[in-house]
Structures are given as structure tokens and as C-alpha cells.
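All protein chains but one are shown at their positions in the complex.
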Amino acid sequence: MTEKIILAGFGGQGMMLLGKLLAQAAMADGKYVTYFPSYGTEVRGGTAVYYLIISNEEIFSPLIEEADTLIVMNQPSYQKYKDMLKPDGLLVLNSSMIKLNNLSDVKTYQVPATEIASKLGNVLVSNIVMLGAYLAIKKLFSASLILDQLQAMLKGKKGNLLTINKQALDSGMQVIKTIS
Amino acid sequence: MTEKIILAGFGGQGMMLLGKLLAQAAMADGKYVTYFPSYGTEVRGGTAVYYLIISNEEIFSPLIEEADTLIVMNQPSYQKYKDMLKPDGLLVLNSSMIKLNNLSDVKTYQVPATEIASKLGNVLVSNIVMLGAYLAIKKLFSASLILDQLQAMLKGKKGNLLTINKQALDSGMQVIKTIS
Amino acid sequence: MHAIYEKPKTFVDKATHFCPGCGHGIVLRLIAEIVDAWGIRGKTIGLAPVGCAVLAYNYLDIDMCEAAHGRPPAVATGIKRVHPDHVVFAYQGDGDLAAIGTAEIIHAANRGENITFIFVNNAVYGMTSGQMAPTTMLRQKTATTPSGRDPINSGYPIRVCELLAVLEGSSYLERVSLSSPENIRKTKKALEKGFKTQMEKKGFSLIEILSPCPIYWRMDANEAMRYIDEEMSRTFPLGVVKDWEHKN
Amino acid sequence: MHAIYEKPKTFVDKATHFCPGCGHGIVLRLIAEIVDAWGIRGKTIGLAPVGCAVLAYNYLDIDMCEAAHGRPPAVATGIKRVHPDHVVFAYQGDGDLAAIGTAEIIHAANRGENITFIFVNNAVYGMTSGQMAPTTMLRQKTATTPSGRDPINSGYPIRVCELLAVLEGSSYLERVSLSSPENIRKTKKALEKGFKTQMEKKGFSLIEILSPCPIYWRMDANEAMRYIDEEMSRTFPLGVVKDWEHKN
Amino acid sequence: MAVIKIKQNYCKGCLLCVPVCHNKSLVISETINEYGLHPIKFREDAECDGCKKCAIMCPDVAIEIYN
Amino acid sequence: MAVIKIKQNYCKGCLLCVPVCHNKSLVISETINEYGLHPIKFREDAECDGCKKCAIMCPDVAIEIYN
Amino acid sequence: MKQLLTGNEAAAEAAIQAGCRYYYGYPITPQNELINYMSVRMPEVGGTFIQAESEIAAISMVHGSAAAGGRAMTSSSSPGISLKQEGISYLAGSELPCVIVNIQRGGPGLGDISASQADYFQAVKGGGHGDYRTIVLAPSSVQEMADLVYDSFDLADKYRNPVMILGDAQIGQLMEPLEFHRKPKKNLPAKNWSLTGAEGRKRNIVKSFYPVKGQLEEFNAHLQKKYKVIEENEVRYEAINIHEADIILVAYGTSARICKEVVKKSQQYEFRVGMIRPITLWPFPKEIIRKVSERVECVLTVEMSAGQMVEDVKLAVEGRCPVHFYGRTGGGVPTSLEIIKKIVEIVPDNRAANTLLQLAEVK
Partner (left out) sequence: MKQLLTGNEAAAEAAIQAGCRYYYGYPITPQNELINYMSVRMPEVGGTFIQAESEIAAISMVHGSAAAGGRAMTSSSSPGISLKQEGISYLAGSELPCVIVNIQRGGPGLGDISASQADYFQAVKGGGHGDYRTIVLAPSSVQEMADLVYDSFDLADKYRNPVMILGDAQIGQLMEPLEFHRKPKKNLPAKNWSLTGAEGRKRNIVKSFYPVKGQLEEFNAHLQKKYKVIEENEVRYEAINIHEADIILVAYGTSARICKEVVKKSQQYEFRVGMIRPITLWPFPKEIIRKVSERVECVLTVEMSAGQMVEDVKLAVEGRCPVHFYGRTGGGVPTSLEIIKKIVEIVPDNRAANTLLQLAEVK
């Protein structure tokens, strides 16, 4: 098993954290993992992209030439990275922020992550909504393994932060169940 | 003809100028010439030494491993450089400042340059006294060729400076005539 | 339809790479406005810093030069000597000017270089992810002062105008801010005065601009402007620090 | 026979490489006297500059370190952090401290490094054959200001104490001179105060010493001392510029 | 009465222009621009006297004013 | 009455010690030292009250004073 | 227990665990995670963290702490490392142990912040003045970053010499699981040359100035002798498949990871690709490369530069077999496909070509 995921979004949309949670879970699960943020440039703003590879075997290049999965948070990220997805790859997108023009081969899941997060009371957890969706689709890890990581990361932070993150994860998973 | 001269003295005793006058004269005379000051160190004070080579042929290394002539102004310079003189070399020393212990092979001329210069009214021309002595011994150039150089260098300076320098050169030459 | 306010011609029609609410955009726009109004595009040469404003030349439609981090004063000196009658300005951040470039700005001021320096003080290293700058305020949290700047370990916020005022070579030094339309108007006036100082060959001018970095101050843009008024201007009092027109 | 004055034990029994009448010898001797008198040889670490005093470690019988040209403040900082209870001092010339090392001294002062700086201002680059220093006086002739220092091209003499006084991190700053036995006594007092400042953990201290360089001032030694009194002390007024003991 | 033009894809939704308008004429919009941000918009039926304060404040040269 | 000791090969003949002696006890000598310079010497029959001013002034630690 | 850290953080944590208590740095991408991490951790262990006013000040502070006997470190990226060259020359000339981390980015000039290996010459040949050497270690994984930083302090102390860790933007920012499991080496020489105050002993002087004629040459002879000892004892490399290989790849750090992928892919085929990954760039593993070059068809050096290490490979091979080069510059990272294509190009023998083109299809 080797899963190559590209995560992309506007800086501040929490893609870094999304990937890190997955990477931590993979590590806890005894997998090989590389997680690589590609700062395009020494310049502020624009798109942030992260390369995550999870595998049962040693991973050589942490760069991804062709992704199994693309998780994107906004229109420019989608535009920029859609061609890096392999023909039969998985696309999970934040439909609150991305207008789709016809996609053919790829399996696409449209998750209104920003809206869901807004409704939960904090736009900032839209990334966790996306994570929930991805988990529900690919089922690489159990939700509880991810929650463990979340818990560890939020240690010392305010208690209700964990609660809302849990809700976000859950909502993301639910969306997929509804769609499929 | 190749004449390799080492000039050494305490910084401030004018050895630089002595050598430069000879070098200029050599150049004017159509000779090959290299003139190299060897700053021993990045440190003040101590001995200053200059390597002057005059030749009818191309000169390769401007350093001198074995000198034809050694002109020294004070005791530490003498001590430091006496062994660089070739066995039958010429030694011209400022006897006002150097006590000689027995010298065997080398032709030695003792010139009381500081005393002579003092008498002329300016210790600073003791270097020119030495130059006069050297000229009188080796006769590489005419005194007038040297005087031309002196004149060119002192252009714009006070007139009596040239006069005293002339006297110094002369006195140096006289000393040799008296000795020999 | 008559324009009350339009994008200055000297400002390239292009979205900037700055974060939302960043002060750099305002300052660059003001420069463009002055170049437009005075018609000096053909005789102006700018210096971009290494810092968030590194791409200043993408936005200002004038001849511009890059300088290594901290070296704009020296590079500007080199340019000015070739074109003594041009308007040469250097744009610098606080890391660039007050840390690595300390020697260069002090000696440019001391030589009285007839150049205008636009010093954007946002109390932080924006470009490299929000580390402490020499102008970071006491107790301010940054990536390298995680529990707030403590003078025991990290020294005090440096008041650049006051420091340069000691040097005889400096002619015009003023500190302004971007916290309100009123203050931005004053900032523009100060920039004009800086350029004027140069065009009249009165020597070294530097305008220090208190500017928000909402991202690394971890505030929204309007909070950041309030922070300038309520906190930053206390450490860095606004006003003219030195002026060749009002020497006594 | 009882000694009224003897070579300090901490001063190595060895002729120095300085030119006749050079002030460096006096300053080094004063340091040695204090180390002797206070018995602190075992807890003192000195920094030698790159300049005529580069070989200071040949004369002072204490642990000493070299620093690259201009970097003694940073090197001293590195040492002091390892030995916070030792007496660490840096010895610097005006080229070293006020030109290439401008950033380092300013930021050491700003951090309030608990170190004593001995700043020998001889208004010239002695070691490299008498070029202009940042402290060269107006109209002074040097190897690189052959017709005298002109502020238009070469800027103004920098008053280091006054500059550093602006920084909150500096604790004790005094300017003294070597022009007479009386002034040398005051210099020694100032050095003692500098060391005391450090030993009581009061922070950054710097003693600026007006010191003769007869060779590159092209004067005899006694003329050079008069020049300090009559010319140099006008540009660089003697006295305490900042003192933690007398803050108001 | 002046007219405000907001360049949607320049505006980063920082909201600096909002509080400086004494007419409270600028508000955040629901649309999402290229950045994935909500740009501001001119409130329907609001007043503008062309005081320029919003444009002066804008770090992204996103506001132009005409009359 | 104090006694002055001058280290001949340390003294560089700079003469800084000469004018500071209120007894005018120090003068230049005719001898030449290692440097080729004339070191100073204590004037014969001169006075010294051990005021130390000469030693304080000396850049070459060439003067020691005893009594 | 495994942790997920960036290479930059791994370097910082390993340094602290190796007893480094004096860190001086200046921000620059892509090494910011290192300085930021240090600002949090150093106070926790009672160590010194100073954000210096510049890279030059930082290396000078390292100079001071090393001279005073502490374990000191600084880090930066390419332009900042260029600024440290005078300081590094002084450290080498003063025989001071310390560790310098270079997380290389694209150059020249301001360039870009993407990964690069274009500072090889600077690190290995000496970007500063004079005949000196720094030991240069090149990690190719986050785990190895930690391990090598760890060893670097011991090497520095053992030889009284600066050690450089030569990483790049990718290794610095990459996150991988790693474990800190190393214990300090024993038996390092006492630092009785260091500055501690001359209590009850002769004074110590730390310097690089040798003004008396002949002394500097003597000192240089001493340095060269030391360097020879290091060359004889400290060479490290990883060799894969070198005994059966027809062609040998030589690569370090990030580019070595991709070469490893090529080697692995080729294992099932007739045409054999082996590889040598220098871990110490200085001392360079020239012996093993020389040996291998006596029997392989050719050597291919892969770098993220216009060709720098390839010179050392050629110096080792000395014409015994052809040495080829494949490089990407300015932030480009070679892909395994590109490398395979290059192999096909330089080994125009059918057996190789067929085999490798199959590989190329596998991608």
C-alpha cells in the first residue's frame, strides 16, 4: 500500500494541520510516512501545498509526481493541482469555495466544508471537516486514531476546541455517507 | 649583470626611499628591476626589509635567497640578515648603530651614517649617506643619475631638502674614498 | 465620470502578494501616488529590500534594484553616485534596516547620503515567519520570543530615528503610522518631505512608518491598527525627530 | 628597597611592538594593573581586536581570544554566556568598533550584554597604514583623506558614547583620554568602573579612550598628546555620558 | 454623491475600509473571490460623499472612487 | 628620595616622560638601544620624589620606581 | 518512541541532546523551523538562545562559546552561510569545534527558497580564505539528520574542527518519523586549551594569527596533518549493490533518495544499477569510488546543481571509466524517470537500454 496525497489550500486554511494529523496517525499505525510542505516561494500569500505519502515500504522521494488523492480547499489550489491527480485518482474538494468544471475520470467528492464549519461556529475547522470526509472515503485509519492525535495536539488548549473539532470530523464523515 | 641587494633597517630609517632611488635609477638606465618590500608581519615596529634586484635580464623571483649586497642600518637588522649575504658579498653598514663581531669573508664597509647625517643637521638623511657609500663602492650608476631621481621626488618640497640630500650623498661617497 | 480616486499609474495593475491588511501595500501605493503627482517616474530609482516587500518592483512601475538583506543603504549609495540628480530611495523593513543592516544605515546617515529611506517598522520579521525584530516591543510574542520579548535575553526595541538623530549627517527623520486615514495622509506628507529633502540636496532623510503585520501579530487587520495606536506608538512616539528646515 | 611603581605582574615582561609614544601600551598596562590589584587573573577573559592591539595577548598574562575584525562584541557575548560570572572585556580600535563592527557593538549594547568594552579611539586606522577612521576629525589628513576629511565625501566623526547612550541597554559610558598623568589616572578609574559595572551585573559598559597615534598623526609623541587636548577633545568631549549609578 | 468601484479580485477582505467610512457604506459580501476570501461590497442604498478615506486605507488598491 | 629604573631595551625614546617630571629629572641619552633609538636616562644628580608621573605616562612600561 | 518532526527540528533537538547549550542564529527560509525550535527548547534546558543581529554576529558568538569550551551551533541557509565564510575560516584557523548547519536553497543571489545542492563547492572546497577544511556531513533523511548532528559534535570536539551539516530545503522541511536514541560518546579529549580564566595555570590564547615568519607555514602543516588523519579515519558512505552493478550512481542527500529509488527499481532487471551515497562529503569517499570505477562501465553523478560533486567523483575515478553527470538547478529536484532516461542515454548498449526502458515505463 502506498497512498500519495496532495493537500492544497490558501495559507491559513489549515491544510498543514490536516496533513499532520494524517501523518501522525500513519506513524502511530507503524507505517512509513513522509510529509513535505512545498513553499513555492519566499513570498507571502498564495497557495500552500503539502505532499503526504503513507506506505508500507520505505519512501524515497517525498515529492509527488502523480497523486492518488487530491484534497483541495479553494479554487486557485484546485486549478493549480488538478492535473497532478492520476487518471483514476480521488478528488476531495471544498465545494463551498470551488466551482467545478466538468471532471471526467476522477472520483470526486464535493464537501461543503466551509459552510459546515461555519454552522459549527468556527470556519477554522473546515480542514477537519475535509479530513473526516477523506477518512470516510479511504478508510486508511479509524476515526479514533485521528482523534487521539487531535487530543494530543490540543493538549493544554481550551476544552471546547476538542469538542468542535470532533464535531467537524464527524460532520465530514457524515457528508460522505450521505453522498454515497 | 645581476645585483641582488637587501636593505634593512628600523622602520623610519628611510630604507624604502634608499631602495626606491636605486630602483628608479636602474629603470631610467634601461635595466630590469624588481623592488619588493617584505612586510614581515601585520605588526608595527621592528625591522623593515627590502629586496632590490637590478639586472640586464628578466628577473623571475623578486625574493632574494642569497644577496650580493647587504645594506643595514641598525643592529637588529644586521643580526637578522647577515647570513643572507653570499660568502664574498658586500656589506655596507651604519657603524653609528652597529657593533661588529668578527666578519670573515665579506667585504665590509663601515659608514657612520647617523653621525654624518646628524652633523649635516638632519638624522633623517642617514639613508642617503648610505646610498652615497654604496654608489662609491659598486659604481652601478653615476651620482647624477641618482640626483635626478632625488630631484624628481622632492619636486614641490622645500629647496633646502635637496641641498642637504645632495650633501648627504656626497658625504657617503667621500667616506668610501677615505676608507679605501 | 470624473475620478476622485484612482489607482496611481505608477502602481502596476496587479494584485499584491501581501497578506490581507498588510501595511506594505499602503506604503507602496503612497510612493506611486507621489511619483505620479510629481511626474518623476523617469528620474526615480528604487531599492527593494529582502523582506516581505522584496517584490516591490513588481508593483512600482519605475527602475528598481534588489539589494542583499540589509544592504540597501550601500547599494543605494552606489546608485546615487552614478545618478546624483535622480531621486533614489530605499525601502527597508526593520529586520533589514535595524538588524543585519545596522552598520549600513548608520554609515549612510553619517555620510549624509542624499537618499530617502522608507523604513517600514512592523515590529517583526514578516517574511521569515514572524521572528523577533530589533523593533519588537517588550513582552511581544514572536516565533523566537515565544513567551514575549524579555530585555534580559533579547534587548530593547530600538528607536531608529532617535539613534540616527545623534549623527550629524542625518537631515530629516520622522516617525509616522498607518493606523488611520489621517495618519496615512501624514505618512504621505512625510514621504514627500523626504523626497523634497533629496531633491533640494539637503541630505539623508528617513521616514519610519509604523505598519501592521496582522498575520504575525495574530490579530485581524483592524485590531492591528488599534495596536499601533495603543501600544506601538507608545514605544515609538510619532513625530518629527530631526528636520533640516527647523534647526536651531 | 621598596617599590613605588613596578611593572604589573599581569603585564608580560616583553617589549611591545607598538610605535614609540603609542597609547595602546598605556591602556594595556592599566588593564594589567587592575587585574593585579583586584586579583582577578583567574576569572578574567579578554578579547583582542584586529588592529594595532592585535597582539594584546602577548602582553596580558590572562586567557584571551582573537576575534575577526569588528566582531569582538559578538565573540565576547559567546564567551560571556559560557562564563557569566567571569570578567569579560573586549578591547577595540575605532575602525574595529565604529566601522566594520558597528552592528555588533550597537546590538551588544542594546542587549545590555554584561561585558566591558575598552574602546581605543585614535582617530585613524593604525594597523593598515593610517587611513581614515569613523572617528577621524574633520580636516584631519589621513592616507585616504589626503586633503583632510571632508564631511561631504566622508561623513562626520562619530561620537560612539553619545550614539550608544540612546540605547536602553547601555549602562555606563565614559570618554577619557591619555594626554596627561592626570587623565591617565581618570582613565584607570573609568576602567575600574567598567569592570565594577560588570561584576555587579549592571550590564553594558564602554570606556572610550582618546589615544595618540603619533606615527599616523605625523607628530612626535608629546605633540600628539597636546593634539588630544587641544583638538580631539573638542570633537569628543571628555566625561561621563551615561552612568547607571546616577540615573534620575 | 460619489461612486465606489471595488476590484473584487484585489480586495482581500481585510475590512480596513469598513470602520473608516462615516456612512457605514461598506460591508463584507457573501461572494468568494479568487483568494477564497469574502471581498467587501458597497451596501445597497448607502451614501458616499467621496471622502476617500476607504481608498486611503486600502492596502490593496482595491477601491476607486468616481463621481 | 626615590630611585628610577629605566629598562633600556623597553624604552623607545618617545620622550613622553620628560615634560611630566616637575623635577626635569629625565633626559634623552646618547646611547643607542636595540631599536636604534636613544632611550631616556635619569639626569645625573637630579631629584626624584617618586611622584610616579613618568611611569604612569610611559607607554612601554619602561620605568620602575623604588625607594 | 517515534516522533514526527521536520529535519530542521530534528537537527535542533539532536543538538540539544548532544549537549549543545549555545545556539546563535538568524532567521532565513528554509531553516526557520530550526531557529524557532531552539528559541523554545534552549531556555527549557537552561541553555543560551540568541537571535543574533546577523549571520556574521551568530558565527562570531559561536566562536566565543566554542573558545570558552561550550558546545555551540549555528544554522542558516545559502546566502547566510556565504556571510559566515570569514567566520568559518577563523574557526578553522583557531581550531575551534562547532557545528554549522546549512539548509541549502536555490542560488545564486537571493535565488529562491526551494531545495538545492549548489553550495557543495563552498562547503567542501572552502568558501572562506586559506587552506582549511570543515568536516561536511550530508543527511538524506530526517532520522539521519538527527544522527549526524549528534555525531557532529563529537567529531568537532575530537578534531577541534568546525563540522558542517549540509542539508537542503527538502530535508530541512520534510517531516518523517524519527527516534532519538544516541548516547554521548566518551573519551573525548579534555578542552584544556579553552578559555576559562587562567586560575592556577598558564594563560590560554585562542587565535589564528601567526605573524612571525615561518610560524604560519608550520601551523598550516599541522592543520594539513590533522586533515590527513581525518581523511584516513572519518570517511562515511552508504554503498548499495556495488559488487554486481554495471553502472554506479553517486549522489548525496536529497538526490540520493531518488537514486535509491532507481536502484531499487532496477533490482529485478538484468542491467544492474548500484550506488554510492557519500555521507561525509569531506572527507570524500574517494577510495571506494576509485575501487568501483575499476570494474563498472561508468559512473553517473546526480546532483541538484550544475555539477559540483562530480569533480570529486572524477578526481577519484581519474579516467578509469567515464563519469557522467545529471543535474537539476535552481530548485529543481531530479525524478527517477529523468535519471533512468539519462542512464539509457549514456549506456547505449542494447541490454541496458531495453532493461531500462522497461523501467522507465514502470515509472
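When the chains are written out, they are named A, B, C, D, E, F and G in that same order, and each has its own residue count from 1.
The rule we apply is simple: contacts are C-beta pairs under 8 Å (C-beta built on N, C-alpha and C of every residue); 3 or more make two chains touch, one makes a residue touch a chain.
Treat the numbers as computed from the prediction; the structure is a model and nothing was measured.
A.B. asks: For the chain not shown, which residue from C:Arg29, C:Arg71 or C:Lys242 touches it across the whole complex?
C.D. replies: Residue touching the chain left out of view: C:Arg71.
A.B. asks: Sort through D:Lys7, D:His24, D:Arg41 or D:His69 and give me the one touching the missing partner chain.
C.D. replies: D:His69
A.B. asks: Among G:Pro27, G:Gly47, G:Gly70 or G:Gly93, exactly one should touch the missing chain; which is it?
C.D. replies: For the chain that is not drawn, the touching residue is G:Gly93.
A.B. asks: Looking at the whole complex, which of G:Asn8, G:Asn36, G:Gln51 or G:Ser78 touches the chain that is not displayed?
C.D. replies: G:Ser78
A.B. asks: In the complete complex, the non-displayed chain touches which residues of chain C?
C.D. replies: Counting over the whole complex, chain C touches the hidden chain at residues 41-45, 48, 54-55, 57, 60-68, 71, 74-83, 86, 103-104, 106-107, 111.
A.B. asks: Given the full complex, what residues of chain D touch the hidden partner chain?
C.D. replies: Interface with the chain not displayed, on the chain D side: 50, 54, 66, 68-70, 95, 99-100, 102, 125, 127-129, 131-132, 134, 143-146, 153-154.
A.B. asks: Given the full complex, what residues of chain B touch the hidden partner chain?
C.D. replies: 20, 23-24, 27, 33-39, 41-42, 60-63, 65
As a convention for this text, only the chains that are shown with their structure count from here on.
A.B. asks: In whole angstrom, what separates the CA-based centres of chain C and chain E?
C.D. replies: That pair's centroid distance is 26 Å.
A.B. asks: Two-or-more-chain contact residues of chain A, please, as numbers and ranges.
C.D. replies: 42, 45
A.B. asks: Residues of chain F that contact two or more other chains, please.
C.D. replies: 37
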